[in-house]
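Structure first, commentary second.
A single protein chain has been omitted; all remaining protein chains appear in their positions.
Read from first to last, the chains carry the letters A, B and C; within each, the first residue is number 1.
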Amino acid sequence: MTINSPVILAVELGPLRLKNPVMVASGTFGYGQEYAALVPLENLGGVVVKGISLEPRSGNPPPRIWETCGGMLNSIGLQNVGLQTFLREKLPHLRPLQVPVIVNLFGNTVEEYGELAAGLDGHEGIDALEINISCPNVKAGGMAFGSDPKMVFQVVSAVRSRTNLPVITKLTPNVTDITLPAKAAEDAGTDILSLINTVAGMAVDPQTRRPRLGNVVGGLSGPAIKPIALRMVWQVIQASNLPVIGLGGIVSVEDALEFLIIGAKAIQVGTANFVNPQVTLDIISGLEDYLRQQGLRDINQIIGTLEVAR
Amino acid sequence: MTINSPVILAVELGPLRLKNPVMVASGTFGYGQEYAALVPLENLGGVVVKGISLEPRSGNPPPRIWETCGGMLNSIGLQNVGLQTFLREKLPHLRPLQVPVIVNLFGNTVEEYGELAAGLDGHEGIDALEINISCPNVKAGGMAFGSDPKMVFQVVSAVRSRTNLPVITKLTPNVTDITLPAKAAEDAGTDILSLINTVAGMAVDPQTRRPRLGNVVGGLSGPAIKPIALRMVWQVIQASNLPVIGLGGIVSVEDALEFLIIGAKAIQVGTANFVNPQVTLDIISGLEDYLRQQGLRDINQIIGTLEVAR
Amino acid sequence: MILRNAQILFNKPMSTELYHLGLLCPDIAVSIQPGQFVMVRIRDSFDPLLRRPFAIHRLYPNDPPGSLEILYKVVGKGTRLLTTMQPGNSVNLLGPLGRGFRFPNDNGFVLLVAGGIGIAPLPYLAETLAAHKHKGPFVLWFGGKTSGDLVCVQHFKDLGFAVEIVTEDGSIGRKGLVTEHLEPWLIQQDELPKVIYSCGPYPMQRSIAEMAARLRISSQLSMEALMGCGVGACLSCSLRCRPPQGAADPHYANVCQNGPVFDGEEIIWE
Partner (left out) sequence: MILRNAQILFNKPMSTELYHLGLLCPDIAVSIQPGQFVMVRIRDSFDPLLRRPFAIHRLYPNDPPGSLEILYKVVGKGTRLLTTMQPGNSVNLLGPLGRGFRFPNDNGFVLLVAGGIGIAPLPYLAETLAAHKHKGPFVLWFGGKTSGDLVCVQHFKDLGFAVEIVTEDGSIGRKGLVTEHLEPWLIQQDELPKVIYSCGPYPMQRSIAEMAARLRISSQLSMEALMGCGVGACLSCSLRCRPPQGAADPHYANVCQNGPVFDGEEIIWE
């Protein structure tokens, strides 16, 4: 295997085919345009846009982020332009690109999830839907959807019944047993699972004795949470037959490899985009280098190859 | 308030009185002797010793730790000398010291917890028991005790009925709703709650494609988990009337203050002892400095003073 | 928008808290405008995690070509770490970012206002305005807690600015807050400026905006917010603003993208 031998990075996740397993995570890459000067979107395995709701949302009062050791808390409050503006103003920029576009969506009720799925269905340029059942920073209901398997089943069923697009269900880590919502989503007909969303957290300013976030509690992301994410992805992979997208704290090709080796078919990069906007490009070329160094030619030869001595 | 005015750091946690709110966490300070050359134990608010079981345990196969971003994973596997050796060889060194000694304990069954409590009761030099219901790295049962409120109730009841010592119940963060085990422990008669224990996590070596830990899954500790710990302590404080000891990722006086401000009556320092063995001394003097700088004279004037705008 | 390693040319303390950081980064130096900023990754590690936003203090086109200067104040973990960096080390820059100061065609009275570290973006602005050949007068009002905060004053004088100083402790100049002294002074001038350019803490910016509204002049205020990405991707850096034309509801603007320089009238003050 020489330094230039071609290697294959393409992966299949049920109905979704990606030219490589490296996507950008919802909420960390805007609607795909913001980083376009630095990251040719067509080089990515996929782009997941900021979560969309039926109506526009103005989000939480600032401050909305706080840096922690190896991570950050956010309580954006799911600010977004709403379905109609997304379709009218954001999607047209993405449509011409040769990159799978995945629309992340969330509702306040089960019905809203269904309506959103219907509203997004049939629009050229959308390749899959990702259901956010897990955002921990919306006060009413946000916590409950993802942590109650019955609600997960309802939400995923509502989306499944209103779209023919591949459906990804994105799980929250704020649960005792991650395999239960995973199973519920599988039973409700999701095609793919992605995890993890942010871990609920908090910070306080000792000088003012006030919470650091306007919303008090927010979601922790970044390298600090990677060991938690990896453990949960591994639990889900052992419990489910569905393809899994792993994310949470990935900042390097080594991190991406950890998720692939335990069996994730693809990964998403979130917070690391802020630290190094070109990190996804580095990871993609790092995967190629790794394969060559290992004398392999196809990324699928390393997916799910964890060796557990026992 | 001048730079030398005396300030009061003493706190009361139900039946437990501490000269200051800064303790060392179980498993990170051995049996109290290991750091004695650097930390006069009598300066501490309390010493929690490594978890004790009825019989000695040899622990998990190495490797037992792995460093992560801002944290570390451990799967020590609750290695310990066992009750009898503890009483015979370890306690006599601690007994003469003017510092509250808290014995952390765990069993494989509800009955074992009760027997341990009985075995520790009545020995001079033990000031409280801390029940570890939460260690995530023992394969059989370890996860279940702490995450099932019914089991928590049984374990705490078993201990409560066999000892007159103050009982602290130490909660696991690996649950959907931390207030449920907290309530169960309260109902079963615990005097104090402490949280959090480690967060279940995992890491993989991309070169060997093996888990970094002999036990595959381990417990994440250190500054990476502080936001999670703080959020959970806050949830428990709002839901319970018991005094709460906050821990998880504390490395500085600012961190300690965050826990006290949200209402923890005391704190424990774990992983940070490895990074800076004298961190507890720094935190204690830092608390004094903070009080002076704020023009206050008693640490109780800042406990539970979080201002939430609303 | 460019991502580049920039070599540190110098890192000089001006006081215990203020440092001049010289960086070699021709690609950014050639395109950045007054009031725009860069996001700095101080080192290749994840503690601290996020980039830190800094304005461009001055450009030095020839010394060496493509060098730029940041003035930073030590306030926390990141800036403390920055003080340990030495010539030869490098930092990573993302920029130019944001919308900088706008220049009206008017050639009259140029008024700048700075509070504390708010002086940071003004030298580059002042040089650019001076180069625009405004008629003048050129005036900088500069407020600080104490005399040590008042750096770079000579540079403004060299550019032809009159510098009016205010300190909270009265250790130099007028005593009190800039905003107390500025309005009475302004009213006594022969003419009013069309625009006030201002950078400083939130309460000062609010007072400037209110004063500008009373005097019916416009204000260009460089605002701060906690930032995740610096490019409009994360929606962290919100500032409540009046609805854009046509829209009904007030909305959150992104300081990094719609600002950092806002027209005082856009902002809904708290």
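Things to note:
We adopt the following convention: a contact is a pair of C-beta atoms (placed from the backbone, for glycine too) under 8 Å apart; a residue touches a chain by one contact, two chains touch by 3 or more.
Since the model is a prediction, treat every value here as computed from it, not as a measurement.
Checked against the full complex, the one of B:A10, B:L38 or B:V308 touching the unshown chain is B:L38. Here the missing chain is touched by one residue of B:G27, B:G45, B:G114 or B:P173, and it is B:G27. From the options B:V251, B:L287 or B:I303, the residue with contact to the unseen chain in the full assembly is B:V251. Touching the omitted chain from chain B are residues 27-30, 34-35, 37-38, 50, 58-59, 62-72, 74, 76, 79, 222-223, 251, 271, 273-278.
Not every partner is drawn; the one left out touches chain A at residues 69-70. Although one chain is not drawn, its touching partners on chain C can still be listed: residues 45-47, 81, 84, 86, 89.
Just so it is clear, only the chains that are shown with their structure count from here on.
Centroid analysis (C-alpha atoms only) places C farthest from chain B. The highest number of C-beta contact pairs joins the chains A-B.
The distance from the centre of chain B to the centre of chain C, each centre being the mean of the chain's C-alpha atoms, comes to 46 Å. Looking at chain B, one finds that residues 69-70 touch two or more other chains. Residue positions 46-47 of chain C each touch two or more of the other chains.
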